[in-house]
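All protein chains but one are shown at their positions in the complex.
And then chain A:
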Amino acid sequence: MKKVLAFTLAMSLAMGGIAGCGEGSSSKKETKATAPKDSKTTWDIEPLDERQTLDIAYFSGVMHSLPIYIADEKGWFDELNIDLEYSSFTSGPAMMEANESWDIATTGSPGVLVGMLGYDVYCIGNCEYDAVLNLYTREDSPIYKAGKGKVEGAEELYGTAEEWAGTEWLLPVGTTTNIVLNSTLSLLGLEDKDITMVNMDNSTGFTAFKAGEGDGVCLSLSVALEAEKAGYKKVSGLDITGDLIECGICATADALENKRDAVKKFYEVYYRASEWIADNMEEAEGYYLETCEIEGIACDEETAKYICERRNSPTLDDVMEQLDTTVEYEPYTKRAVTKAESDLLVTLDFFINTGKYTDKDREFVLDNNMFDPSIAQEVHKEMTEAGRWNY
């Protein structure tokens, strides 16, 4: 009898635990109504026939994610019968690793390359050029004390090769800040083996720097501005090196095949939202601040304004022009390379020169057309036929 009672209690506990883990039977997932095909939408885009969900890999705290958030908040996806499910990331490579869990992502070019080379992820458009990537030292640093203007062509760059050689820098290795640091070293006539790079992400690196570690730190966006407010000195940056670092919209092979219509509508809305930001900067700053708060990124109104003002995003017209324009590209001659591809290849070439990737990787990207222009071209065609191409 005791054994029966004990067994019954154990089973009840187990069943209770399993039931508790699942959704409550009383709660129902809200099902949104499907908008009719002929309903009026903000950008005159025809809704999908049936409601569809797009899984979004959302890069926290960056400008190239902002159009997605704004468009979603304003209901521009909902009116097209598109629901968005978000997964947040703070790293491009990690985002690409998790590609099974999303359909569309926006990320910096290092992340785009990881996706193309490792995970059958295609870049379907250029969505932004990076800004606010800076290098900071302490006020008593020999680099800062040496003053600026010692390097020809980079008057805002502080120090000379002598002060920079042998220093230790905290940064996320293999990301866009790595590109800026290496470009700075090139301007000084140095190589990356002349300094020590310690791999740390943005926030952790800044924490360590504040604790006295490293001679300098490479930071981006709101964390970079936090460093300036804390009194650290900017000694170099993207605006000084002049690097062109592209950010791309990516889609998985599965999404391109099975959710193509939804991807195309997302694409058009994304660029519409991006253009809306340019015309409504003050309101966009508020949305940027909102996303930072949601994602736990330190930001205030001043920082949001600073970052939004430095936004450098192409319009859909710019994207089409990039896809239609070919450029000379010596390392690859099997076919013509478009301007859009060459902007991405700037990053790949940097990584090849620093030994992270090889020429074979470049061949793979271009041989397999990992920069896929077809979505942009189809959207352009649909917009033109519907009379929506108003550039």
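The working rule: a residue touches a chain if its C-beta (ideal position, glycine included) is under 8 Å from a C-beta of that chain, and two chains touch if they have at least 3 such contacts; residues count from 1.
Just so we're on the same page, contacts and distances are computed from a predicted model.
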Among "histidine kinase", "Energy-coupling factor transporter transmembrane protein EcfT", "V-type ATP synthase subunit D" or "NitT/TauT family transport system permease protein", UniProt-listed name of the chain not shown: "NitT/TauT family transport system permease protein"
Contact with the hidden chain (one of A:Phe89, A:Trp102, A:Tyr357 or A:Phe371): A:Tyr357
Selected from A:Met197, A:Val337 or A:Leu366 as touching the chain missing from the view: A:Met197
Full-complex contact with the absent chain, from A:Gly75, A:Gly118 or A:Gly149: A:Gly118
Residue in contact with the excluded chain [from A:Gly214, A:Gly237, A:Pro314 or A:Pro373]: A:Gly214
Touch residues of chain A, complete complex, unshown partner: 93-94, 96-97, 110, 113-115, 117-120, 170, 173-175, 192, 196-200, 204-205, 207-208, 211-214, 351, 355-358
